[in-house]
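Take a look at this one; I'll ask things after.
The complex appears here without one of its protein chains, the remainder shown in place.
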Amino acid sequence: MSQTVETPEDPILRASQTFGITPEQYMLPARGEIRMVDPSGRLLAPEEQGTGPGHEYPLPARDVLLDAYEKLVVGRRVNDQNSALVRQGRMAVYPSSHGQEACQVAAALCLEEGDWLFPTYRDTVAVMTKGVDPLQVMAIFRGEWHGGYDPYEHCVGIQSTPLTTQLLHAVGVAHAAKLRGEDTVVLAMCGDGATSEGDFHEALNFAAVFKLPVVFFVQNNGYAISVPLSQQSAAPSLAHKAVGYGMAGERVDGNDLVALLATLRRAVDLARSESEPLLVEAHTYRMQAHTNADDATRYRDDAEVQEWIAKDPVTRMRAYLGAEGVLDEAAEQRIAAAAEDVASALRDGMNADVEIDPLELFRHVYTEQTPQLAEQEQFLAAELAREETGQ
Amino acid sequence: MSQTVETPEDPILRASQTFGITPEQYMLPARGEIRMVDPSGRLLAPEEQGTGPGHEYPLPARDVLLDAYEKLVVGRRVNDQNSALVRQGRMAVYPSSHGQEACQVAAALCLEEGDWLFPTYRDTVAVMTKGVDPLQVMAIFRGEWHGGYDPYEHCVGIQSTPLTTQLLHAVGVAHAAKLRGEDTVVLAMCGDGATSEGDFHEALNFAAVFKLPVVFFVQNNGYAISVPLSQQSAAPSLAHKAVGYGMAGERVDGNDLVALLATLRRAVDLARSESEPLLVEAHTYRMQAHTNADDATRYRDDAEVQEWIAKDPVTRMRAYLGAEGVLDEAAEQRIAAAAEDVASALRDGMNADVEIDPLELFRHVYTEQTPQLAEQEQFLAAELAREETGQ
Amino acid sequence: MSTLHAPAPAGEAPAVKPATFAQALNTALADALAADDGVVVFGEDVGTLGGVFRITDGLTQRFGRTRCFDTPLAESGIAGMAVGMAMNRMRPVIEMQFDAFAYPAFEQVASHIAKMHNRTRGAVRLPIVIRIPYAGGIGGVEHHCDSSEAYYAHTPGLKVFTPATVEDAYLMLREAIDSDDPVVFFEPKKLYWSKAPVDLAELKDRYENRSPERREGRAVVARAGEDATLLAYGPSVPTALAAAATAAAEGRSLEVVDLRSLVPFDDETVAASVRRTGRVVVVAEAPGFASVAAEIVARVQERCFHSLAAPVRRVTGFDIPYPAPKLEKHYLPSVDRILDAVDDLQWED
Partner (left out) sequence: MSTLHAPAPAGEAPAVKPATFAQALNTALADALAADDGVVVFGEDVGTLGGVFRITDGLTQRFGRTRCFDTPLAESGIAGMAVGMAMNRMRPVIEMQFDAFAYPAFEQVASHIAKMHNRTRGAVRLPIVIRIPYAGGIGGVEHHCDSSEAYYAHTPGLKVFTPATVEDAYLMLREAIDSDDPVVFFEPKKLYWSKAPVDLAELKDRYENRSPERREGRAVVARAGEDATLLAYGPSVPTALAAAATAAAEGRSLEVVDLRSLVPFDDETVAASVRRTGRVVVVAEAPGFASVAAEIVARVQERCFHSLAAPVRRVTGFDIPYPAPKLEKHYLPSVDRILDAVDDLQWED
């Protein structure tokens, strides 16, 4: 068992030798962000992709791309459906990832069965794409309970609200697996703002020191609520932080699903084969307000938003797959129908009333109820009984 | 006033242009650690110093070096005097910096009057060198009170025990000064272990984002109590963390007082003139146990300790200054006598009993005593009165 | 949403345009910034956005980015930087976006903000205000509704204030900013939009020309009564007042004391009321175990034991994590629950 804790040879040194570059050059991100398909849907030539020695990524297969595109369309539909449900008052709050769906989909699709995902509140689409029933994902925003699904069912942590804390949970899951000799990879998500928290630092450092297969995936959407990246970090890029932990970092166009799949899949593969962590920063944009409770016009110009419409991940992917002949009219219709099905199931589910037994409040605080909570449960039960009998 | 918050041009970009290197090359430490005088006391030729474009340091003037040497000798004497006082039971605990005195002295001497120093529990010698009476520095280890001096008198924070927390205080002091248009530089010290804490990350990031003149000075002595650096960080060096914040990092031989003075002085000058933070990592060694309560034989070989004797900062500096003709027999004697004076004043002070009024316990919790504490003070006063009258 | 209780007894002119609790806080910040160059306001989203609750709305625009500014997203960083700025002669007012998001700053608060003045034997003062929007009743998701006052009230060296009225929102925040001691300032979120006919300009004058007699640290009798005393603070004060109003209709006269300051604690006002009524219910939203409510019970029985006709009762949150929105109504102290507790005070004895 102790064998698994030590890697015989440092993978970073090995890689830098292989590619004839310095370890620093291997760890620092490539000169540009990795992009494979430009906003118009054109596949870029290798020399235009921002890559370099040690930073090269194979184009994913066509079936992978078509499947990913379907998830992308469904994700977009769910985002917009949820926003509509909020407007209709069926849901209290929704942090939409409209505009970031390529990141969301790639984050889930790069993982194998049994790999874990640790998402944030904004990562509904990633969670769904990993298999969780959208209705269960929504329970938290609907106010039913603080978590709507069983994390073990699809190996997905509960969407985390306290920023960056989940990165450490990801590290722990990977560590336990590694100690048992399992080759589980864990992908942990956070936002650009979240990288400023101390837990970000501690998580990356722990993962690097214990050589754990964790892919840290930062969706840099330019804002933490109202605070722009320039007030969050002075680094050349967030991916530049990796070298400070002795891990490799990469940045990628977060609206290019092809590049995302390529970089994240290689990151997951490296994490698994070398048992090492990696940091991937995707540059994307949150097209809507932080949540429905936010007013984005207070802190950003519409012109900026408009610019990003041209970079939309869904239209870009559609154009690319259409041009490549992967996506035809029939497939497009099938996918649209699938998205509609998901949306309508979501609507139906959200329109149905949920009953929650208030006494459940006392049932999960501990695995075994304390005498104090038994007393308090009785107190509430008696109160509810009195209310029922109208006293 | 708002003028002072923004730097007209990014100093990193400017520097990288000046030196014809990339911003990354400027921010990453030079290829080797900066060393000017080798362990035998020989001045190294410029090409042996580990420097490079953008990473070059002028040799400090002879009077600066002689003065620094005196502080070094006094510092060593104080470390050893304190350890003796602990053995004699005059002091409860002492975290000696024996072996690290070059770092300590340089940390204080690189600052100008009015600049602030934020030290840790191990930085007694730096605090003294900045002007605080050694006896006051010792109050904390003698158990008199939690802080022995007025931070304002010499612009020195209280030696910090909660690791890395003081780096943020340093950031705040610099920020307040900058907002008022003052050009105060703050030097904040921490150990290698402390770099793993979240506050380290938050402090560096805040300093970089707000463009504050803070020099973060890490004394990497290879251990955090028993934990070696390899279990603390997988980074190529701790100085490599700087680029992740968009600041420049450098590493320096922490037993070479000449190189320390050179690098830290330039860091302080840059911090002041450009209003930017920098990270300096000094590689040194703690020759004694963590504190007298620690047993270092449990976690490191004596052979390792022996190796470092050959790199001792005091003998190295003595050899160098002797060879350069800066230090003659007379100066050596004068300095030894000065060190003896400090040690004997310390002994006398520590042998004198201190009286602390127990009621003072209630006097500083708030600036204005609360009714609750007034009550509690009366309670203790009555108890003490009863004891006195033997009831 | 809880409705606003009657305006403070201080006899306002009836024609005054109502101000909200949030406006009162915002105006207090603006007036403090104007009054003292050393005051700086910072935190997450407090600058351009004006805070997620708009408490800092317009401050950056009016006072510039050097006086009110956004920080990177790191609460320990915010609190730790405040320590240094306060050491260097400023008066930082920092915002923790929500109660549970102050936890990352706990070490800086407990080990430094609370202890620096003591550590330096009074040489270093840390006039820091930590504003924390707290407690529930707004249908917030997890981590947005904690009542975390006990953590701070238990930590020597911190003052802990929590206003319950629009007037106090203004006055107590000014007092907190002017305090040379660190103050954890708890703002009941559910009261942000409550209104009262308060003239904020007049309050400013009143505050800036106040008599030396201090209100700071004092409780107030929010409603006089004779049969029993309800001790409440922050978000529970309106609930206690509503309970008292209902009780009055049923012929029972309840006194409501608004504690206002948890540290220091106003034993005098509390004991005076308890000695008169002999019966007490403590109302608070936090889980009861080892809470501020527990402290109040303990103090009252220590000081007024022989005046008590019945044990002091607590109506608090349950000892469970704050529930999801659809269940919070079962958690929150309610008028009925308070009245039940009052009924329980052994009236037949």
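Order of writing sets the chain letters: A, B and C. Residues in each chain are counted from 1.
Just so it is clear, a contact is a pair of C-beta atoms (placed from the backbone, for glycine too) under 8 Å apart; a residue touches a chain by one contact, two chains touch by 3 or more.
Owing to the predicted nature of the structure, the values given are computational and were not obtained by experimental measurement.
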According to the contact rule at the top, which chains on display are touched by the left-out chain? A, B, C
Candidates A:Leu43, A:Val365 or A:Leu380 - the one touching the absent chain: A:Val365
Which of C:Gly38, C:Pro104, C:Pro163 or C:Pro333 touches the chain that is not shown? C:Pro104
Of A:Gln49, A:Thr124 or A:Thr165, which sits in contact with the chain we cannot see? A:Thr165
Identified contact with the non-displayed chain, of B:Val78, B:Leu163, B:Val185 or B:Leu346: B:Leu163
Name, in rising order, the residues on subunit B that touch the hidden chain in the full complex. 92-93, 121, 140-146, 161-163, 193-194, 196-199, 224-227, 231-233, 293-294, 298-299, 354, 356, 358, 361-362, 365, 372-373, 376, 380, 383-384
Name every residue on subunit C in touch with the hidden partner chain. 76, 100, 103-104, 106-107, 110-111, 114-115, 118-119, 142-143, 150-151, 153-157, 262-263, 265, 286-287, 289-295, 297-298, 301-303, 305, 308, 310-314, 318-321
Even though one chain is hidden, which residues of subunit A still touch it in the full complex? 1-2, 4-5, 145-147, 150-152, 157-158, 162, 165, 167-177, 179, 198-199, 201-203, 205-206, 209, 360, 363-368, 370-372
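Rule of thumb we're sticking to: only the chains that are shown with their structure count from here on.
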Farthest chain from subunit C, going by the mean of C-alpha atoms per chain? B
Starting from the mean Cα coordinates of subunit A and subunit C, work out the distance between those two points in Å. 38
For subunit C, give me the residues that contact two or more of the other chains. 71-72, 74, 76-77, 104
For subunit A, residue numbers touching 2 or more other chains are 196-199, 231-233
